[in-house]
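Pasting a structure below so you can have a look.
With one protein chain withheld, the remaining protein chains of the complex are depicted in position.
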Amino acid sequence: MSNYILKQFSQQPAMIDISFTLNGETTTITTDPLRRLLDILRDDLGLTGTKEGCGEGECGACTVLLDGKPVTSCIVNAVAVHGHDVTTIEGVSASPDGRLLIDCLYEAEAVQCGFCFPGIVMSALAYMRAGGIADNERIRAALAGNLCRCTGYEFIVKGVAEACRRWRDL
Amino acid sequence: MNTLIPDSLGQLLELLAENIPGTELLAGGTDFNVQCRKGVLNPNRVLCIGHLDELKGIRLDGEHLRLGALTTFAEVVANELLQGHVPDFCRALAHFASPPVRNLATLGGNIANASPTADSVPPLLVRLASLELRSVRGVRQLPLNEFFTGYKRTAMAQDELITAVLLPVNAEDGLHSYWRKVGTRRALTIAKLSLAGMGRIENGQLSECRLAAGALNEYPRRLTAVEQHALTTPLAAITRESLNEALRRDITPIDDLRSDADYRFETCLNLLQTCLRDWSDHA
Partner (left out) sequence: MPELHRVDARDKLLGRTRYIDDVNPPGVLHAAFVVSPAHRGRIRRVVLPPGFDQAAFTIVGSGDIPGVNLVPEPVSDEPFLAVDEALWRGQPILAVAHPDRDTARAFARAVQVVVDEEEAVTDPAIALDDESRVFGRELLIDHGTHEPPEERWLHLSRTYTTPHQEQAYLEPQGMLAEWDVDARHMRVTGSMQCPFFVKEAVEVILGDEVAEVSVCQAEGVGGAFGGKEDFPNVMAGTVALLAWRSGQPVKLVLERDDDLLITPKRHPSRITIESWTDRTSGRLRRLDIDYRLDAGACQTLSPVVLARGVLHVAGGYSCPAVRVRGRLFHSDTPPNGAFRGFGAPQGLFALEAHIDDIAAELSLDPATFRQRNVMHAADSFPTTQPVAEDNLADCLNELLSQCSYDSLRADIDTWNMAHRHKLGIGLSLGFHGGGYTGGGETRLASRVCITLHPDGAAEVLAANVEMGQGASTTLAVCAAQGLGLPLSRVRTAVPDTARVPNSGPTVASRTIYIVGNMLRRLGANIREELGDIDEWCEKAGDELPRTFEATYQPDPAATFDEDTYRGAAYRHYSWAACAAMVQVDADTSEVRIEKMWSVVDAGALVHPGIAMGQVYGGMTQACGWSLGEWWHKPGHGRLGSLTDYALPTAVDAPPFDVRFLHTDSDISKGLGELPMDYPAPAVRNAVLHATGIAIDDLPLLPERLAARLRKDNTSVC
């Protein structure tokens, strides 16, 4: 953040340049420092995989990885992203563990309406990458910030557990 | 609205010293963004602090564990130094919000937001935490116990901010601890009430007893009447009735959308009983 100079703006919208890594690529945009990361992704950069279900941090549909950790992008501001690393659902299939996770959820018949999944996948991937094991209770705890109204979670947990198991065996 | 991104803590303090009304700090943003969206918060001027390294990090500092104000709940839960010295504190904070929100929400923000339901506060109160407050005028330490002054009101001056939370390094040594948060569901929930405790039992009597409750007063508070009663009465002589009477002096629960006053009172009483029973069972 040291490249930041104090900026005083008298009018709205005050714009700043932020640059960050997005799905492995350096991205620079000029934006309002308070703009929601969710809007930057969906509206400014056209990455509509990340969803908005509530806009208040409650549903998890907007979950992305910020420096590898899941965060609800509807309550993350542009200023918090500068100099950091962001992974969205669009970047998941670039990694072998991401592809494995997608395959396992697919095979477990975990998906219904799909609206929660871009967020579920990000939380589950972070769980796997933190060395998560195929333990139903722990997987449920890791997904507690991602509401799903369709599935009752059972097949999601099954898919994630299978991914953890197969990832360890690799 | 004016958004400013100071380069350093020093610069931030200077901006705060301008004492412009309607100034808000933006740390993890979990309260800030939701409150702005709901129109509860309409800041004139926003000072971004999330990037300031001076406010980050957890380290041992003499008698204290020093947790920078920007320490997130997730960092507390996973931090090895804290797990070594105050493991029960780490466990207590795992009941907060959800994994993605724990990665954003900071301790400083949770305390400064001064909600009656701030979940970090009761566990910090019973561990005798204090706050490091800073302004261009200098640095001061304030016991957390003296920080809240009313509903959403604090002893922080307009030009001050919380720079760190200080926990005595031996906060849990030789003590029993207790934490229970009651919400509408098992995760992602705002507390209907919560109870934290630290205590020691010697010869059938509490020689140390600190209790604090969330969501039962205008701000999270120590239960001083109950503590006094418990410290001056042999455990065997503490009854539900005697606790009830002391608790009435400590809390003023209300009916609201989330719960009812009667339920809050009764449940707090039940939890107190269970807390004391657990401690004496393990004494």
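Each chain gets a letter, A and B, in the order it is written, and its residues are counted from 1.
Operating definition for what follows: a residue touches a chain if its C-beta (ideal position, glycine included) is under 8 Å from a C-beta of that chain, and two chains touch if they have at least 3 such contacts.
Just so we're clear, the structure is a prediction, and the values are computed from it rather than from any experiment.
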Listed residues B:L41, B:A187, B:L235 or B:A283, member touching the removed chain: B:A187
Residue touching the undisplayed chain, where the options are A:L66, A:A80, A:A126 or A:I156: A:I156
Residues of subunit A in contact with the chain not shown: 42, 48-56, 58-59, 61, 88-90, 92-93, 102, 105-107, 109-118, 121, 136, 139-141, 143-157
Residues of subunit B in contact with the chain not shown: 39, 98, 180, 182, 184-190, 255-260, 262-263, 266-267, 270-271, 273-274
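Just so it is clear, only the chains that are shown with their structure count from here on.
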Distance from subunit B to subunit A - Cα centre to Cα centre, in angstrom: 29
In the complex with subunit B, residue positions of subunit A that touch it: 1-2, 4-10, 12, 14, 16, 32-34, 36, 55-58, 60, 63, 66, 69-72, 74-77, 79-80, 82-83, 123, 126, 141-142, 144-146
Contacting residues of subunit B [partner subunit A, same complex]: 1-7, 11, 26, 29-30, 33-34, 37, 46, 48, 50-52, 74, 97-101, 103-104, 186-188
